[in-house]
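Structure provided below as structure tokens; questions to follow.
Note that one protein chain of the assembly has been removed; the remaining protein chains are unaltered in position.
Labels A, B and C are assigned to the chains in the order they are written; within every chain, residues are numbered from 1.
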Amino acid sequence: MKKLWQKKTGGKLHPALEVYTVGDDWKLDEFLLPYDLQASLAHAKMLHKIGILTQQELADLTRGLDELRKLHAQGKLTLTIEDEDCHTRIENELVARVGDAGKKIHTGRSRNDQVLVALRLLMKDKLGRLVPAVRVLAEQFRSLAKKYEWVPLPGYTHTQQAMLSSLGLWFGAFAEALEDDAKLLDAITSHLDQNPLGSAAGYGVSLPLDREFTARLLGFRKVQNNTIYCQNSRGKFESLTLEGLVQIMLTLSRFAADMLFFTSRECDYFIASDAIVTGSSIMPQKRNLDPLEILRGQTTVLTANHALVRNLTVGLISGYHRDLQLLKKSLLESLLIAEKSVEVVSIVLENIQPDIQTIESKIQPDIFAADVANDLVQTKGISFRDAYQQALQELKGRKIDLQKNLKSKISPGAPGNLKFDR
Amino acid sequence: MKKLWQKKTGGKLHPALEVYTVGDDWKLDEFLLPYDLQASLAHAKMLHKIGILTQQELADLTRGLDELRKLHAQGKLTLTIEDEDCHTRIENELVARVGDAGKKIHTGRSRNDQVLVALRLLMKDKLGRLVPAVRVLAEQFRSLAKKYEWVPLPGYTHTQQAMLSSLGLWFGAFAEALEDDAKLLDAITSHLDQNPLGSAAGYGVSLPLDREFTARLLGFRKVQNNTIYCQNSRGKFESLTLEGLVQIMLTLSRFAADMLFFTSRECDYFIASDAIVTGSSIMPQKRNLDPLEILRGQTTVLTANHALVRNLTVGLISGYHRDLQLLKKSLLESLLIAEKSVEVVSIVLENIQPDIQTIESKIQPDIFAADVANDLVQTKGISFRDAYQQALQELKGRKIDLQKNLKSKISPGAPGNLKFDR
Amino acid sequence: MKKLWQKKTGGKLHPALEVYTVGDDWKLDEFLLPYDLQASLAHAKMLHKIGILTQQELADLTRGLDELRKLHAQGKLTLTIEDEDCHTRIENELVARVGDAGKKIHTGRSRNDQVLVALRLLMKDKLGRLVPAVRVLAEQFRSLAKKYEWVPLPGYTHTQQAMLSSLGLWFGAFAEALEDDAKLLDAITSHLDQNPLGSAAGYGVSLPLDREFTARLLGFRKVQNNTIYCQNSRGKFESLTLEGLVQIMLTLSRFAADMLFFTSRECDYFIASDAIVTGSSIMPQKRNLDPLEILRGQTTVLTANHALVRNLTVGLISGYHRDLQLLKKSLLESLLIAEKSVEVVSIVLENIQPDIQTIESKIQPDIFAADVANDLVQTKGISFRDAYQQALQELKGRKIDLQKNLKSKISPGAPGNLKFDR
Partner (left out) sequence: MKKLWQKKTGGKLHPALEVYTVGDDWKLDEFLLPYDLQASLAHAKMLHKIGILTQQELADLTRGLDELRKLHAQGKLTLTIEDEDCHTRIENELVARVGDAGKKIHTGRSRNDQVLVALRLLMKDKLGRLVPAVRVLAEQFRSLAKKYEWVPLPGYTHTQQAMLSSLGLWFGAFAEALEDDAKLLDAITSHLDQNPLGSAAGYGVSLPLDREFTARLLGFRKVQNNTIYCQNSRGKFESLTLEGLVQIMLTLSRFAADMLFFTSRECDYFIASDAIVTGSSIMPQKRNLDPLEILRGQTTVLTANHALVRNLTVGLISGYHRDLQLLKKSLLESLLIAEKSVEVVSIVLENIQPDIQTIESKIQPDIFAADVANDLVQTKGISFRDAYQQALQELKGRKIDLQKNLKSKISPGAPGNLKFDR
């Protein structure tokens, strides 16, 4: 494949350096290609609008891009390392398919803004699909919270039983967290919803590009104006996207950590169906929740990816550098992990049953000490700090009704007042 | 000082373990104390509203808290390691100052939600002060962009001269980036603007706390409802705050990297006044921009702090753990660094003068090759890809007028069309 | 205080920039100061040896440095922010105390190699003290392993009971890990045991410095030769030191994670004395192992510090940059945390008692399934994979003798064959 930058006279890049420099980029670019095609079409329409392309040339390019789009959808447009990247491949394909018009598609743009716009479209698209999935999962948690609203559960601090909690409170915590996470993803998506196409290599061009027009065609909220800022936001916008993904993973991994503890034989609070456990090659009794361990681990993978995307850019001067290519893998991998992790938790939720009797049997009596203290405050009028000192003594011999205790927790957001309707 | 959790019968925590466990927390809590006082007052008012405190008790507590607020403002309320944390100190001070009412302040709350609400108030307050400072700095960059709109500057990619840029474009890039950063900070502040007070230890209490009331008193947008979610958002909200701060640092460190390159003797594009340079103990000629090197380094400190705040929480089950105490340092340090870094860049901007003659002398002729190619496209109607191959040849002997070239870059956001009014 | 680099004619650094640039460095340099004094004395002796200093000047400097050493030991040589760093303070103090000889101490050196050598001495010293402490802790674990050699304990994989383990095996695991960690620290110390003094600003000087002589005086294994490499190893050697510290923390945090699980009420395998637990401000029953939670959290602090020390240097060109100043805090903090964490675990070990009856009562019968499978292999000659399928069935009704089972685990390093004497 012909490189877009090959000099007529020039020697070739050393093959080992080419392999090293391109790395996995050609593979990753398969994910980017449809967005590049989409942006290329918008760019062509704009070039026609400002008189650079004739009607015929636009028609040729439209046809060529459409062919490529269909080929890709059929899985027939796979890149090779020789393609270098999807931008080069698309231009070479267009030249082969529609001739001279193909050579004109790159007018007024550079691979630098081409990759920016393709990544921006990809991020918007992926986040746009993730948000509703997160909301559906939140709803699933909320349903379980309602279903098990009055099932008691030890509430922990320091991995020690602290106060009585409930499955309603516990499931509800993840519902509210995920709703918040979804709102945040919306805000993040809105922040990066800016059109970088037309910034070219980072310094603009001498053509009256209509960037508002391509922004409209591509559904961007606005044009990202300053051409250097377009380049310099590479890494920044990926970082922000990663923050949104990490927030989701932090919610899910907290659920995973709870489940892994709650399904230890020492707790046994849930019965997990065969569909979510694996076994051991040597211990036939094992029923391990490996998917949730992987989810916990992948959370750390995402935080590492997040650290990577910004550390890659610190210290670089303004403008494009090849280092930025390495942002792609972290971004794509993280988007995929987050999407799949949401699905995994949804499946896990469908395959667990609380073992209510076991849960109740494991609740420690002294978990009610703070309640007794509060009770002393209200019934005997003594100060909390004094009641605190007497509570353990008072507790002896008391028989606590779990349901009654739960229902007494009437502060907003507490087990007895979950406020599902807020 | 008496610990809030000391048992009457209990032995004491080993002194070495106390020092280890408390760590720097007592020092850091000095920053948290005024917010804790603010939230304590709101809590007391609410306790009175729901009938737990008498009018007299509220008056006593109000007086006590006010005294403490004044003492702190005068720098006379300094913590010691024996205080353990600001929450303990406040309660002990109140008991000493107003007696029994002091022992009642902790009714219906826990240090777990006390620290949450104090940190939330602190984050809101600090971000609320940072945003206008960022906007002022953006304006400062914009003024310079206008002032030097037509001063040429090499535009770089790969640390190589790429195309002609301008000081207008370059300063303008930071103006737009900072405006965007400020908007993001606003969105982030709004996300965490939720009242966790009243979630107690994470499992609510059996009192009809009026959390909407404290939310209003403290200026929160809404109540953070689910009590477990309140606890589980620890680390998540710090992470989000850090993301906002890192975004600012990424903008500023890009400026720093540019400046460090542009003020190398090889470039010499700016004259830096004595106010922003340091020297060497051994080389009398040195004029180093140390403040910007520190800023670049502090950006990495913030990304490390950011990694820390989430890695601290991954793997923990729901509810409070002492590990979370270690979030404070990273958060406070990062807020301070970001605030100071904004100030540093502002001072640097006031102390640099572009050396226009030197800049112009360093511009490489072949920086115009892409322009020539575009010119060929427009004037001779040949395709961009063919023009690209001829451009270097065409360039020979051409004399490029820098001003004319800049003005020809009319694509939106480019040097000739900066669109300050957008 | 006079800066070493102040020009006679020069304006001053903007006060806000000075505060920002110096940061905490003046405070951190108090830890560095004694090593700087030590290296300064060696440098002075060497300057005398090569004829730069007279006998009298050396005597003056020796006296001055000795005074400073004593003052520091008495806590009377505290730095202020105006000192900028310990190097400047020392030179200023020497000039004030011994006059012209003080102005000569900086001959043939720069703060760039001065800080390198002081840090190198500090790392060597701190690691040299840490290693024996780690070995003593390993011995403490080994003693417990021997004491409780035959006390059964569930062995876990995936936080699920897997096979029978023992306290002997468990304590022994940490003994062997810490011995290995200590060996690694020795190797690391040896690697960085190289003298950078005499590399000056990174490019040498025109004086015949005797670097072998200062190496001998300071106890270095060898001279670090190339002067640029001396500078470029900044960050690399800190990183290596951090790796050694992280290795220890990984061992200790694994112990902490085990203990936090084993002391949950669901396990209750250990009785913890009051000396190692804290309570809650609201729940009087709580006995939390906060010191081990802090230790777990500090492990993450160290991994963040480690990430920081190398990310600070990536992208910098050769030679000193002010960014490197920010390495100090991470290094000093991490050395302190590791040292204290070793002490914490030692204290914890002295304050826990296994509750053997409880442990035995929590062992699940099917933990022996793999043993039954192996038994079938040996006694019935069937293949392991077939035996695996029959084991759970075979297990029903079998009564397993815990001691016998432990003693049957005769593979080297297993509970029945701990090989303390290896």
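By definition in this document, a residue touches a chain if its C-beta (ideal position, glycine included) is under 8 Å from a C-beta of that chain, and two chains touch if they have at least 3 such contacts.
Keep in mind it's a predicted model, so treat the numbers as computed, not measured.
Asks: Which listed residue, C:129, C:147, C:183 or C:380, touches the chain dropped from view?
Replies: Of all options in C:129, C:147, C:183 or C:380, contact with the hidden chain holds for C:183.
Asks: Just to verify: which one of A:82, A:139 or A:343 makes contact with the chain not shown?
Replies: Result: among the candidates, A:343 touches the missing chain.
Asks: Decide which residue listed in C:232, C:273 or C:346 touches the omitted chain of the complex.
Replies: Among C:232, C:273 or C:346, only C:232 touches the chain that is not shown.
Asks: For the chain left out of this view, which of B:309, B:370 or B:414 touches it?
Replies: Spelled out, the listed residue whose C-beta touches the missing chain is B:370.
Asks: In terms of residues, what is the contact footprint of the unshown chain on subunit B?
Replies: Touch set of subunit B with respect to the missing chain: 157-163, 260-261, 263-267, 280, 282-290, 293, 307, 311, 314-316, 362, 364, 366-367, 369-370, 373, 388-389, 391-392.
Asks: Go through subunit A and note every residue touching the omitted chain.
Replies: Within subunit A, the residues touching the omitted chain are 3-7, 10-14, 16-17, 20-21, 23, 87-88, 106, 109-112, 200-201, 273-284, 286, 288, 290-291, 293-298, 300-301, 303-305, 307-308, 311-312, 321-326, 340-341, 343-344, 347, 351.
Asks: Using the touch rule from the top, list residues of subunit C that touch the missing partner.
Replies: So the residues of subunit C touching the missing chain come out as 4, 8, 52, 91, 95, 100, 103-104, 106-108, 112, 155-159, 162-165, 169-170, 172-177, 180, 183-184, 187, 190-191, 198-209, 211-212, 223-230, 232-233, 235-236, 239-240, 243, 246-247, 250-251, 253-254, 257-258, 261, 296, 299-300, 303, 306-307, 310-311, 313-322, 370-371, 374-375, 377-378, 383-386, 389, 408-419, 422.
Heads up, the rule we're going with is that only the chains that are shown with their structure count from here on.
Asks: Hey, which chain ends up farthest from subunit A, C-alpha centres compared?
Replies: Of all the other chains, the one whose centre lies farthest from subunit A is C.
Asks: If you list every residue number at the subunit A and subunit C contact, are more than half found on both copies (same) or fewer than half (different)?
Replies: Here the answer is same, because the shared fraction of interface numbers exceeds one half.
Asks: Can you compute the centre-to-centre distance for subunit A and subunit B, using the mean CA position of each chain? Integer Å is fine.
Replies: Here subunit A and subunit B have centroids separated by 23 Å.
Asks: So what's the Cα centroid distance for subunit B and subunit C, whole Å?
Replies: For subunit B versus subunit C, the centre distance works out to 31 Å.
Asks: For subunit B, which residues are shared contacts with two or more other chains?
Replies: Those would be 4, 106, 112, 200-201, 296, 300, 303, 307, 311, 321-322.
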